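Submitted below is the structure of interest, expressed as structure tokens.
Here the complex is missing a single protein chain, while all its other protein chains stay put.
Per-chain numbering from 1; labels A and B assigned in written order.
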Amino acid sequence: MTIMQIIFLITASVTLFAALMVVSTRKMMHAAMWLILVLFGVTITFALLETRFFAIVQLVIYIGAIAILIIFAVMLTRRSMNADVPQVNRNWWLVMVSSLALFVGLVTVMSVWEGFFVTARTAPPGGENLVQLGTALVDPNGFVLPFEVASLVLLAAMVGAIYVAAERKEK
Amino acid sequence: MNLSDYYAITPLVFLVCWAIFLLLVDLWIPAGRKGITALLSAAGLLIALVLVLRSGEQVLTAFEGSVVVDGFSVFLSVLFLVSALAGIALAHDYLQRLGLERGEYYPLLLISTSGMMLMTYAYDLIEVFLALELLSIPLYILAGFSRLNLESEEASLKYFLLGAFSSGFVLYGVGLVFAATGYTDFPGIAKAAQNGSLNPTLFLIGAGLVLTGFGFKSALVPFHMWSPDVYQGAPSPVTAFMSVGAKAAGFAALLRVFVVVFPGMSVNLTPLLWALAALTMFVGNIVALVQSNIKRLLAYSSIAHSGYLLMAFVPYGNASVRSDAIAGMLFYLAAYCLTTFGAWAVVIALEKAEGKGLELEDYAGLGHRYPFLAATMTIFLLSFTGVPLTLGFWGKFYLFSTAVEGGFWQLALIGLLTSLISAYYYLRVVVIMYMRPGTPQVQRNFWPLLTSGVGALAVVILGIAPGVLLNLAVSALLKGL
Partner (left out) sequence: MIFLEKNIADPLLNLAPLVILFPLLGLAINLLLGRRLGEKGAGVVASLASGSSFVISLLLTLSLQAHPQAFTLPLFQWISIGSLSVSWDMRVDTLSTTMMLVVSGVGTLIHVYAIGYMYNDVHHQGDVGRYRRFFVFFNLFIAAMMLLVSANNYLVLFVGWEGVGLCSYLLIGFWFEKGKDGIGNARAAQKAFVVNRIGDFGLLIALFMMFWWFGSLEFERVFNAARSLAPAQQGVLLAMTLFMLMGVAGKSAQLPLYVWLPDAMAGPTPVSALIHAATMVTAGVYLIARSQPLFALAPAAQGVICWVGALTALLAATIAVGQMDIKKVLAYSTISQLGFMVAAVGMGAITAGMFHLITHAFFKALLFLAAGSVIMGMEGANTVAHHHAGNPEEEIDPQDMRNMGGLQKRMPLTYGVYLVGALALAGIAPLAGFFSKDEILVSLWDYSLPIFLLLLLTSFLTAFYMGRQVLMVFAGKARSQAAQQASESPKVITIPLLILAVLSLLGGLINLPGVATLEKWLEHTVAMPEAGHFSPAIALSSTLLALLGLALAWVLYGYRSLAKLQQSDPLANYLGVIFHAVQNQWWIDSLYQRVFVIPYRYISHEVLAQWFDQETIDTMAHDLGRWNQWFARVLSYLQNGFVRTYGLVVLLGVVVMLAFLATR
């Protein structure tokens, strides 16, 4: 077992645990915090896979923007969210069963695929440096369109958050 | 740097820039005069419309083939831009009346429209996903645009949560398709599928998950549950825009992705589509029977129409029927767009603050008090029902005949029977308007009235000469899909 594998295992279990906490904690604010931890775990996973681009994007967009938005939203709607209602409803078993079925099914399907057992290719030596990344982000033959669209998505989300917040202030 | 890539998507670039420009300009427009923003955004949409129509005959490919501008994109782009125009025409007075006048409405609408347009250009699954998000996120906000109205806020949140849920499925599906083939762009995937150099099960599961996401946007049963609540809670102009734009965008994605990427999978996907179509037609029409709120009624009716649309798509694997099916669907979408905006314009004319004026009983006496509104509403309802010589009839006719042509006469039969059921709830509104005494109160604002008038005229004229519209749809496809 290499160091990398150990780090991966730790990250994975922390991420999973945090994800579990997101859905089980009773306080919305705490759930949001746990979510940030989950996203952070995913960032580390990307880094471990040596896909620095995705790691950065994950860090900037999900933690930097989306998580902040969610915290905003949670803070602003705190009053209408009460923690008195039960955590689960009477359909919980059905959800459990179907989620499990989905999970098991997907894992089974993937496990019959030969690609599942192939070790990841290591990135080409010196392949992904920051200059290349920067160019790729603004190159029409690279990722400029997805990148721009993603930023537009963020813009829309931000406008929305501000809209919601502004209304509250007036009230 | 090569500008020709941007040249291909000029309308889109323009629309986005205009939206951002509006966001800034709006800061200097005093509250109470947001009509200026509305006019500016309408102007932007018109310019974009011109840019779209100008785009010539040839098929443009850009951004390494991840974007394709062809007849299909142009037809649907026009549809979306017209929808956005109608969404603005319906909104301005409405927002003022209900004390919701805020400039953000218009840029958000424009951004959502640009997402829909991107959906028609997208030739890469990543693009498709981003377009889906780009069109959805502004809609989530717009659905909750009615401030201080809990219903609207609830609608927004429901839409957002379930939308995010379904986006997750799409993304997972895209991931699986990528895993199975090693590509995200359509030609690459299609080539891999042809070569057989992929994992069929994984590929199929991926397709299924992608279908889920599109089904959610187009409100196919069982992914439809959000739509009645959201349609009812959201401000009516938003609902109108959503019920046309989001649905059409969902179908645009479905058409493009399934025809280009998954034609080989049709043997396996067809039974699934069959079941979805049948369920959607059935549930939409049956549940609409017991609705007493006009917005919910239209929501279920919109679900049912998704069912009809999907029905024509079931034989998509059959190459001899495919182009007929797509032409029929484009025709139907255009017909649905005209009819829906017209009907919502009437709903908006009767709607009052705090969700009043939306019960079917509120329409009693409309026929005597406001013959124009009642007449247009009757035209729209008849068209929804598919009464011969309305636009809706031809739409249904083309859809049903493709289903039969493709060998799915049972499905066409289900469609026929359920549209018979639909006649009951549509005509009930007509009966209430004309036969029951009542004193309905109507806001006679210019733009909604214009929208319903233009819609009615178009429904009637194109109902008499459907060939014009069908020709447009067919010639849009001649340029390739």
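Everything that follows uses one rule, which is that a contact is a pair of C-beta atoms (placed from the backbone, for glycine too) under 8 Å apart; a residue touches a chain by one contact, two chains touch by 3 or more.
Computed from a predicted structure; not experimentally measured.
Participant: With touch as defined up top, name the shown chains that contact the chain not shown.
Facilitator: A, B
Participant: Considering the whole complex, which of B:23, B:211 or B:412 touches the chain not shown?
Facilitator: Of all options in B:23, B:211 or B:412, contact with the hidden chain holds for B:211.
Participant: Would you mind spotting which of B:10, B:61 or B:268 touches the chain that isn't drawn?
Facilitator: B:268
Participant: Among B:18, B:106, B:226 or B:408, choose the residue that contacts the chain missing from this document, as touch is defined above.
Facilitator: Once the missing chain is taken into account, the touching residue is B:226.
Participant: Could you please point out the chain A residues that touch the chain left off the display?
Facilitator: Chain A touches the chain not shown through residues 89, 91, 94-95, 98-99, 101-102, 105-106, 108-109.
Participant: Go through chain B and note every residue touching the omitted chain.
Facilitator: Counting only chain B, the missing chain is touched by 157-158, 161-162, 165-166, 169, 201, 204-205, 207-209, 211-212, 216, 222-223, 225-226, 228-229, 268-269, 271-272, 283, 286-290, 397-398, 401, 405, 421, 424, 465-468, 470-471.
Quick note on the criterion: only the chains that are shown with their structure count from here on.
Participant: For a test of understanding, state which residues of chain A touch chain B in their complex under the given definition.
Facilitator: 80, 106, 109-110, 112-115, 139-141, 144-146, 149-150, 152-153, 155-157, 159-160, 163-164, 167, 171
Participant: Where on chain B is chain A touching in the complex?
Facilitator: Spelled out, the residues of chain B in touch with chain A are 1-2, 5-6, 16, 20, 23, 62-64, 66-67, 102, 104, 107-108, 111-112, 114, 118, 126-127, 130-131, 133-134, 137-138, 140-141, 144-145, 147-148, 150, 153, 179-180, 199, 201-202, 205.
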